[in-house]
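Down below is the structure, laid out as structure tokens.
Of the protein chains in this complex, all but one are displayed in their positions.
So, chain A:
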């Protein structure tokens, strides 16, 4: 039986969602609607009496103070158009899940197994709109047709009170679950066709290797003995495709690269990952010797370092770009709750203590025609923002740091970086917590959510560019509450010593999680028929590779399995035994009695040969900028402050809870009015202690246009500089590298692959050089290599982007420093040299140029400056400190002044500089490693003596007057502006977003 309950607001109650929707229809679609009213709809499947339906509607489903309800009739009344938006079958419906649970409680003992509640929402529009316009509102704003459906009702043909016909998005799978053998012929074209049509993302060469394995006589003999046919099953083919995907295997980062420089000299690099990323970390750890504080790097789901003798810190940053392009809300939500499971699944499991987010979008004000399948950047912005809001806030993890980066080339694929940090006791019941072990005989258990068709081919799909056939099943919606229940349970199970090892189910689903853990014991045997499903009818291969969310896989001690399952049941978490880990050397998968996969562990994990690629570096040459120094530099400064990459992001920041868990010490917004741009986050993870953690990031894709070596150097320097600005020391600072690239493999689709690969090589070489000099080891990282869009003749590739994130220990958070000017009379210092380095700068971009003089980082000088500054901060000599980056000195000085609610009088010609002849260059050059510091006059001598070895100058004072006065070259005043007007310029751009 199907019933419908509708919930609307009582007359006179404000419908905030309706109002917001009306504003967005106007802003996003430029359509004027007089009024939007919303009605929540619950569609119930199950035998429920009218009396019970009334109780459900009046009880958990509605609020008696502000809402009214209707059972099996319609609330809609007096509208011009009605749009009802609901999910398509199989899409995660979190509200529906909660509603189902609520109704089950009301049913009490008469448990109704068949009960299911689905949700949808009605928007009642009033206004003169054509059907076409209403369709645009539905498809362009209210519904994402990949995951949702909508129905439009014309108010003129609507009889008041007439019930809307219920729609039940029940999943109907007609197929019986089955496993098929796949014929792999001796024909490359056919192999290519199989790989393409099944979204395997395997190359012909990889397909041949697989075919040859199955033709091996020893393999065939073992298969006959195991009772499985000689040919490859679809389960095995899909499992290999996941395990061997670029996403999981990082084939490009591990490839053998022949690199040719601009002079024709060539050299061979055997794995960028091993030589550059890991190479630097290994060297730093060796130098640290017995003081080495890295505990687990590059081997687990996240990097683990020592925090103090009692606790370890865990950190990981991931990207979720491709799903976010198709469904920004679901993609980003899954991104954040997905990366949560990385520190949670590292070592014995960590409690999650902070999130960071960095989003790269095209301008939300983009006004050109959109290529097919691309959502408007404003919609991506809002969807991603909201997805991360729900994922982060509902999980109770503070979002402490992040940034937004804008470039038109992120139109093809947005970048959605989500990071999560955790903390765990250094030892749990006497065992070191960072070590991951699995023994033969341990029980394979899956906990958390159920498996559906959602997320099938996520790993392989993100190993391709976005194209016409990109599968919709790759899209998922995260469920933070199911995950929270699971993590509450597993932390208890961890502390009671009920399991030996834990890992998350992310890309590749069970095939990855069980496959990777099985490599620690030497094999496994699991039965997919035992896996709990969201709905019947999944084929075994789908069960194995589905990336359905909120699941962890564990190795449970055989003698603790009952205690583990009992605790799960008590806490309302599903936990299912799937099989056991073995040392058979085989990845053995059954479906009931039938063996459906029987692969050598060694072939699965090591069977893929190293890729061989070519790179050639040709430095690009851009026209040298040619424009006069503007007469009104005050106006220029305001234009700079309002630019998307510089302006205030407060409207986004405030929508993220940045202080839950109670340890926030430096927040994202700082200053006299709590609205200045903080450089980095400081938090106390242990509330009884003042030991803290600093979290910061650096990203500057614009510099990639000129040289990715400089881009990577600047990103690393910026992240470290931001951390230093709040008081972090380099003594215990670790980094994470997240590369997002466009496809760097030369092919028909990518004729410039050699150049793009050379860009990747150069960025990695910078990573090696700079992390070594700073002594900041990378402890984990990730790469996403196919950030291109290609449909029809249009190809959009992102600018190569490295996000460098750092985590540092701080001995005492009470020594933290914020960026806002503190007192009138304080002295303003510039640390570091300003050079004519405006290539790729915001100033050149504003004037329509790229230029060539990209900022170069002198890391040795920077390191000693940062160390000296850290000493001055620990001595309490620094009143404020601000990183100088996008927009240079001009922007940094203005931000310090208006964040402090104070004026400033400075002479920028006094700042240490070289080769500068123009005021605009002096103000807006983006030379790296610079910081602006304010110091109380009482501390002048002490500060200057501690900083004696650094390039530094006192350029003026903080003033009580509310004006920002800058003297430039030739001793003349070049800017005189009210700080309020500068702040307004900085705040207005994204205020309404």
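The definition used in the following text is that a residue touches a chain if its C-beta (ideal position, glycine included) is under 8 Å from a C-beta of that chain, and two chains touch if they have at least 3 such contacts; residues count from 1.
Please note the rule applied: contacts and distances are computed from a predicted model.
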From "Cysteine desulfurase", "Phosphoribosylformylglycinamidine synthase", "B(O/a)3-type cytochrome-c oxidase subunit 1" or "ABC transporter permease", the hidden chain's UniProt protein name: "Phosphoribosylformylglycinamidine synthase"
Contacting the left-out chain in the complete assembly, out of A:29, A:95 or A:563: A:95
Residue, one of A:257, A:438, A:490 or A:817, that touches the chain absent here: A:817
Touching the absent chain when the full complex is considered, from A:46, A:303, A:448 or A:480: A:480
Contact residue for the chain not shown (choose from A:63, A:431 or A:976): A:63
Which of A:670, A:904 or A:990 contacts the chain that the document leaves out: A:670
Contact with the hidden chain (one of A:504, A:657 or A:977): A:657
Residue ranges of chain A at the interface with the undisplayed chain: 13-14, 16-17, 19-20, 59-61, 63-66, 94-95, 97-99, 101-102, 105-106, 108, 389, 393-396, 479-481, 484-485, 488, 492, 570-572, 654-667, 669-672, 674, 684, 687-688, 690, 813-814, 816-818, 820, 822, 900
